[in-house]
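This structure is in structure tokens; I'll ask about it shortly.
With one protein chain held back, the other chains of the complex are shown just where they sit.
Up next, chain A:
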Amino acid sequence: MSDTPTLLYCRCAYAQVVPSGVKNAVLQQLCDSGASFETVSDLCEMTAHRDPRLQELARCGRLRIAACYPRAVTGLFQQAGAPLPEGTEILNMRSLTAEEITRQMLRTEDLAMTAEPA
């Protein structure tokens, strides 16, 4: 476990409820940064099948998640038997702008950003 947060992006690929402009821009900015990050195709799908990778993610210690409503994301992890660790930050791509999301996701005070890929 580490103090550096794990960044997680949910694509919400199984339904078009997250505005595509926002989710594309967030993914682009994560890709353009030098950060390591996790992405999943759809958190709901993983919860539906109690995917054990949700437990792996919840075990990361600290998480910063770009997905949808915090109540929904918290409920999804809990329902999958992988309650989120305390202090998890959830950024809502259904209500915030891509700029706000990426600014929070890539806050550098606790991310050790050493690489700047092309």
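Rule of thumb we're sticking to: a residue touches a chain if its C-beta (ideal position, glycine included) is under 8 Å from a C-beta of that chain, and two chains touch if they have at least 3 such contacts; residues count from 1.
Quick note on the criterion: contacts and distances are computed from a predicted model.
J.: Suppose you had to identify the omitted chain by its UniProt name; would it be "Pyruvate/2-oxoacid:ferredoxin oxidoreductase delta subunit", "CoA-transferase", "Urea ABC transporter permease subunit UrtB" or "Acetoin utilization protein AcuC"?
T.: From the choices "Pyruvate/2-oxoacid:ferredoxin oxidoreductase delta subunit", "CoA-transferase", "Urea ABC transporter permease subunit UrtB" or "Acetoin utilization protein AcuC", the unshown chain carries the UniProt name "Pyruvate/2-oxoacid:ferredoxin oxidoreductase delta subunit".
J.: Which chain A residues touch the hidden chain?
T.: Where chain A meets the chain not shown: residues 2, 4-7, 11, 13-15, 17, 24, 27-28, 30-32, 34-45, 47-53, 55-57, 59-62, 68-76, 78-79, 94-95, 111-115, 117-118.
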